[in-house]
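Of the protein chains in this complex, all but one are displayed in their positions.
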Amino acid sequence: MNQLVAAPVPRLPRVNRYLAFGAGLTVLALAVALVGLAYSPYAPSKVDLLHRLAAPSPAHLLGTDRFGRDVLSRVLAGGWRSITLGFGATALGLAIGLPVALATGFHRGRLDQIVMRFVDALLSIPTLVFALLVIVGLGPGLVQAVLALGIAASPKFVRIVRSAVLDAASHDYVTAARARGESGLYIQYGEILPSVWAPIIVEGSINVGFALVGGAALSYLGLGTQPPHADWGVMINEAQKYISVSFWPLLGPALAICASVIGFNLLGEGLRDRLHVQRSFRDD
Amino acid sequence: MGAAFLARRVLYGLISLLILSAIIFACTHLLPGDAAVTILGEGATPDALAALRTRLGLDRPFALQYLDWLAGIPRGAFGTSTTLNQPAGPIIAERFGHSLALALITIVVAGALAIPLGVTAASRRGSRLDVSILTASYLGISIPDFVVAPILIILLASPPLALLPSSGYEPLAKSFAGWLAHIVLPVVVLAFLLIAHLLRQTRSGMLEVLSSDYIRTARLKGLRERVVLWRHGVRNGLSTTVAVLALDIGYLMGSIVIVEEIFAYPGLGRLMVYAVANRDIPLVQGTALVIGAVYVVANLLADLAQAALNPRMARP
Partner (left out) sequence: MTDPLIAIENLTVSFAVGGVLHPAVKDLSLTLHASEVVGLVGESGSGKSTALLAVMSYLPGNAVVEAGRVLHGGVDLLRASRETLDDVRGRRIAMIYQDPTTALNPAMTVGAQIAEVLARHLSMEGARARERTHELLRLVQLDDPPRVAAAHPHQLSGGMQQRVMIAMALAGEPDVLLMDEPTTALDVIVQARVLDLVRTLHRQIRSAIVFVSHNLAAVAQLADRIGVLYAGELMELGPAARVLEEPSHPYTRGLIAAVPRIGARRLPQGIPGTASRDPQRFTHCVFADRCAFTADICRSSRPALLVPSSGGHLSRCHFAGEPSRIGAVPGERATRATHDRMHETSPLLEVSRLSVEYRRGAGFLGLGRAHAVRAVRDVSFRLPRRRVLAVVGESGSGKSTLARALLRLTPAAQGRIVFDGADVRAFDAGHLRAYRRRAQIVFQNPTSSLNPHKTVADIVARPLVLEGVPREDRRSRVLATLRAVGLTEAYLDRHPAQLSGGEKQRVALARAFVTEPLLVVLDEPTTALDVSVQATILELLLEQKERTGCAYLLISHDLAVVRQVADEVLVMRNGEVCEIGPAERIFGSPSHPYTRELLAAVPDLEPPAARNSV
């Protein structure tokens, strides 16, 4: 039969694959973080100058870095920082973005216009640059990075959530609520919010990954977690200088970051299909 | 598309820039931290600090400082760099030129690859080609630039291959080959990520277009699929792609910061990292503003291009 597609081909098998894979990687990343909080084969800062830049071996599963520190241990120890940063920044971004989006999307009018112009202007600054702006004021460090990336993520969330809010508000059940005399707050949180969870979950999951990378980027630049704390971004920076000698110190953190980000991304995308959410064009 | 539409869009752009400048200024001045202390150090005497503050104009009301700064911008004056003790304007301008070259080349390369691939993937939805393109783009988005870069450096810029320099810059005026050699790796890294983004967005924009009613009409008029795809599909899909391209420029600007730092490429991004690390406020403000302005201008151009492609969007 001729295949002239007007309607989508059922895609369920592939969706489950994404979701499963993404969920799996995410769980792995979380496990690494949790384990790293309590345990690692060696102390992350234990120096062993006799075995510097060593290739993987039974003693050091991921090799050692330029100070002879065990890469695996440092990956484990740095894990919780990265994951916390990812979740923290996302939670902060949502905490700011969600109420603003609900309020402006529901009330509309002059205030909405002004706020959206403001948000548009904020969006013209790339996330990393904005984070740098905030760091200029606050100074470097993990907490500062969380704040910076969280604030930087909020305009994007406002945008995305607001468009879901506008869509929900265009339905008659919102007009019906107004016609009943419901209060504005009830309509926003009681009627509109349930329709808006899906894009929040999707974009939130994806953002955890990107915030994680953003945090690692800041550390890489020396503006996030400061050495000698273990952190994936810092590790990559240090490893880069000795690349010509040995690339093993790079491998550990690189794999960790990639796996985490891919995991959260796939999780988000898989959820998107599951929850039937439209793709927004803002894939930061 | 009338003059009214044009004027309106330009006005929107200017207002966005204005708001942007206010935000940037606020960020750098309202957050805790004293520029004078940063420059002179913790051990400086109160007198020295006071003198410096007066010299830098830090003791004046916040609003006045902002307006002063703002007034200088149209002239190209961004204040004086506190760490380099030179006017910030010329430094920023020179670095901007380098970054612009990087960005433009990247966009051309990425666009030339991603857009046709995206259109093809959309037209063959569900096929093996589509799935592999999609998977590749997911990976591309997920791997950060500071992971890709070292890998490329290992492969291409280190012994035994050492084809390309791993850092630095050579002016075009001096030698084309040299200039090109230094630009290749940064462009490849930037393009890698931009392609992944652009690909996904082109594909999903095209998918949406291809499921629309007028595509059905075109097919049921008996038009060949090739015509349907390009004359009806891409024409409409292109306007979304253009919008997306503008967004990606913003993303690109962010990536540039890291990539320039990795390759020690003397552009705006590297300048900003330096400025932030050294709390050189005028430089930070200037670079941030220029970076944001690039995005605003790109958006404006995208709006205009969209209106030209799709007259329905031209209503102000």
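Miscellaneous remarks
The letters A and B name the chains in turn, as written, and every chain counts its residues from 1.
Keep this in mind: a residue touches a chain if its C-beta (ideal position, glycine included) is under 8 Å from a C-beta of that chain, and two chains touch if they have at least 3 such contacts.
For clarity, every value in this text was computed on a predicted model and none was experimentally measured.
Within the full complex, the chain left out of the display is in contact with A, B. Of the listed positions A:191, A:231 or A:269, the one in contact with the omitted chain in the full complex is A:191.
Contact with the chain not shown here comes from a single listed residue; of B:46, B:61, B:74 or B:311, that residue is B:311. When the full complex is taken into account, the listed residue touching the unshown chain is A:171, out of A:17, A:171 or A:241. Where chain B meets the missing chain, the touching residues are 8, 11-12, 15, 126, 212-214, 216-225, 232, 235-236, 239, 309-312.
Although one chain is not displayed, its contacts with chain A can still be listed: residues 1-10, 12, 109-110, 113-114, 117, 171-173, 175-176, 178-182, 191, 194-195.
Everything that follows uses one rule, which is that only the chains that are shown with their structure count from here on.
For this pair, chain A with chain B, the centres built from the Cα atoms lie 20 Å apart.
Listed in rising order, the residues of chain A touching chain B in the complex are 4-9, 11, 14, 117-118, 120-129, 132-139, 209, 213, 216-217, 220-223, 233, 236-237, 239-240, 243-244, 247, 250, 254, 257-258, 261-262, 265-266, 269, 279, 281-284. Looking at the complex, you find that chain B touches chain A at residues 15-17, 19-20, 23-24, 27-33, 125-126, 131, 138-139, 141-144, 146-147, 150-151, 153-154, 158-159, 197, 200-201, 204-205, 210-211, 216, 219, 240, 243-244, 247, 250-251, 253-255, 257-258, 261-262, 272-273, 275-277, 279, 281, 284, 288, 291-293, 295-296, 299.
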